[in-house]
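Here the complex is missing one protein chain, while the rest keep their positions.
Think of it as A, B and C in the order they're written, each chain with its own count starting at 1.
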Amino acid sequence: MLEITLQIFRYKTGESPHYDTFTVQVAESASVLDALDVVWAKHDHSLTYRRACHHSACGVCALRINGLEKLPCVTPVSSVWDGHTPLRLNPLRNFPVVSDLIVDVTGLFQRLSASDLEITRDAEPTLPLSVDNLADLGTRMEPEPVEPPENLTRFNRFESCIECGICMSACPTVAADDKFLGPAGLAAIYDERHKTGDPREVAHLLALADGEHGVWRCHSAYECTEACPQAVDPAGKIMALRRELIANRLKKGRRK
Amino acid sequence: MSIPHIIVIGAGSTGSATAHDLALRGLRVTLIERGDIASGTTGRTHCLLHSGGRYCVNDPEAAAECIVENRIIRNIIPDLLELNDGLFVALTEADLAFKERFLEGCATCHIPARELPITHALEIEPFLNRGALAAVQVPDAVFEPVRFCLAFLATAQQHGAVVRRFTEVTDFLYAGGCVSGVKVKDHRTGKTENIGADLIINAAGPWVGSVAAMAGISVPVKPTAGVMVTLDGRLNNMVLNRLSPPSDGDIVVPQRATSIIGTTSWEVEDPDVIPAPADHVAKMLAQGEQLLPAVQKIPVRARVAAARPLIVKGDKEAREASRTFECFDHQDDGVEGFVTIAGGKMTTARAMAERVSDLVCKKLGVAVACRTRNVPLVSYRLFYQGGSYA
Amino acid sequence: MASLNYPRVRRAGRWFDLRRRRMGMWAYALNRITGIGLVVYLYLHLVILSQLPGGPGSWNAFVALARSPFFLTLDVVLIAGILIHGLNGLRIALTGFGIGVKAHKILFGIVMFIAVIALGVAAVLIYGG
Partner (left out) sequence: MDNPFTKEPRATTTWLWQVVTGVLLLFLLGLHVIANHFIVKGGLRTFADVLAYLRNPVFLVLEALFLIVVASHAMLGIRAILLDLGISDRMERWLSRALTIVGVLTVGYGLWLTWAIIH
């Protein structure tokens, strides 16, 4: 067992924000979310924080651990606990704080709705995995595309993005510009743009990206890509959208 | 008569589907949840939309419910599922001997099942144990629990339902021997208030017992924990099951870029905090390795434990307890205006909602039929834009 | 329910909140600081040049001042700002065209290396001249 100290941001309507400190015992392999669960169950039932899947599928538990945006459900205590300095837990930045560690994520979902990105994507030909030293297990190192069983037209997958809001919290532009589409919103535009074949929808999506609060508001700090727990690479997608917009703009210029 | 107001306690899959069902019937609904959406057992399910195959031999009643609901869920939230089917794989002679019973069970429960040539199965699943002897394909699917609930809730909100998160029921209110509302504490503000209702539905999953206890009632639900181990890599395209009667660690559900191995079964007293026991985790990995030998080569991303709300009758072992659900009208316990819905699987959440909503409507004399079988749900993203923080 | 929403100006201050932030954020902050600095310099420059129509007298006084070691050091700072802003600007332009996005950190290293070398050369010329 590990004994750890957590310093948790507290805020309730009408009260001034402050930190509360708790010392809890958790298993060696526990995650930071496990520790929060213990604080809630054994020490303070009025602590509000978001949680559901506990294995990085839902994205609701995102917060800041010692200042950095993380998913506490897949952050082992042992990876952030130095043995004595209290772990400081704060809500995500750039969202209104509702209570304690909960933020109002409405803005994130408005941005994601702008592109209407569907959460599943079709036509996954292979497993996204490269595992070292699998040869001795008699399995193929790099699986090739395979045919799904007859009645399935193709395999599909959920999108990598779990809509956790970490990129929005890490982004310096979202900090002050409330209308910036933000890393998640722009990455969703990119993904949807590459899913659809309808030229009118493509034009609409590119116009969104080209908006006054679209890809050009990004300041290339790459914080979103650094912080993303799901390797979505929003910054890379923003740059890819820029490239396409510039190419289209130059083509249009030549035609004139 | 004014439109009846129903309070649903618990925003897991059952409570969410129930709020949707009642709102669609035109009733006024308030859903009260002490934490966030799906923060209890629902969030920590295996993410498996059952075909029913897993239960078709030992628990045909639950299996039949699963396949019916499986088809309905595919229709009402097609965009929230990974539709890659499932494989039941025989690894031993004993498994192979079970195959005929399995196929018969599937046929009895009307679960489409088809044996795949083992070479084809190995091609589809390159990480599957090369010694696999047989593989049967069934229509399993994979969901994401929070968005599953949000889709029901967003649709319920569109029909006027109110969702109160981080709001805990602390006591019941009574009027003339009948439950007339609840006393709640909103943990976001620290304020308490009373909310009146014509009827209250207890949909608190493994916590139905503690909720019912506030009204001095006991319900025969035993919180039965299970462990899941999530790997930091996806080893299978389809859901992989061991072709044998359900036991520990015999199923690997792939989701997004992970594979989730499950599960074990033991009874717990307090479902609030269940640390995942290290020996159970080790067992999951060892069992998972039989299906997918590469399991031990992949780092573990998360270890999760949660309690199922199993309805226990007689002295059956938890693993044998039926996965079907039941509705309790506490009129029978001398408390009017209070019902409990418990048991079941997330796959059957809509059917559970239909059952309890039918009972509620009958009790209140509301003659509106259930429509949730055919009404597609709106985008889960609308939940956050429905002013639920207001 | 009242939520805690920090005022915009305070949130805008996060441009320069570099605690635990990574290289891209440093590059961005550097670019912004040098950009603001160069705009300030542009107007200072115009104000100083406004002495020119006054004739040779005031100009010669200014040139004498500008050749003091303190002002020469300011010149070095100015050139550092120009180099950082200009070369990092090139990097941002390149990534905007989709070039070197994956290698943006290496690119930053390269342009900063060039900036330091060029600054060294400039310093030698300034103090030596």
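Operating definition for what follows: contacts are C-beta pairs under 8 Å (C-beta built on N, C-alpha and C of every residue); 3 or more make two chains touch, one makes a residue touch a chain.
The model shown is predicted, which means the values in this text are computed figures rather than measured ones.
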item	value
Chain not shown: contacting residue from A:12, A:111 or A:193	A:111
Positions on subunit C where the hidden chain makes contact	8-9, 11-12, 15, 32, 35-36, 38-39, 42-43, 46, 49-50, 52-53, 55-56, 59-60, 63, 82, 86, 89-90, 93, 96, 129
Those residues of subunit A which, in the complete complex, touch the missing chain	110-111, 113-114, 173, 176-179, 181, 185, 204, 207-208, 210-214, 216-217, 242, 245-246, 248-249
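By our rule, only the chains that are shown with their structure count from here on.
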item	value
Innermost chain, where centres are averages of C-alpha coordinates	A
Pair sharing more residue contacts (C-beta pairs) when A-C is set against A-B	A-B
Length of the line joining the C-alpha centres of subunit A and subunit C, rounded to whole Å	33
Distance between chain centroids, defined by C-alpha means - subunit A, subunit B (Å)	25
For subunit A, residues that touch 2 or more chains besides their own	13-14, 98-99, 104
Shared-contact residues (touching 2 or more other chains) in subunit C	1, 3
In the complex, subunit B residues that touch subunit A	35-39, 42-44, 47, 79-85, 116, 120, 123-124, 126-127, 130, 137, 144-147, 166, 168, 187-190, 228, 230, 233-237, 255-258, 260, 270, 272-273, 275-276, 278, 281, 293-294, 297-298, 301-304, 379, 381-385, 389
Subunit A to subunit C touching residues, read off their complex	11, 13-14, 17, 66-68, 93-94, 96-99, 104, 172, 175-176, 178, 219-223, 226, 235-236, 239-240, 242-243, 246
Residue ranges of subunit C touching subunit A (in the complex, touch as defined)	1-5, 8, 11-12, 14-15, 19-25, 27-28, 31-32, 92, 95-98, 101-102, 104
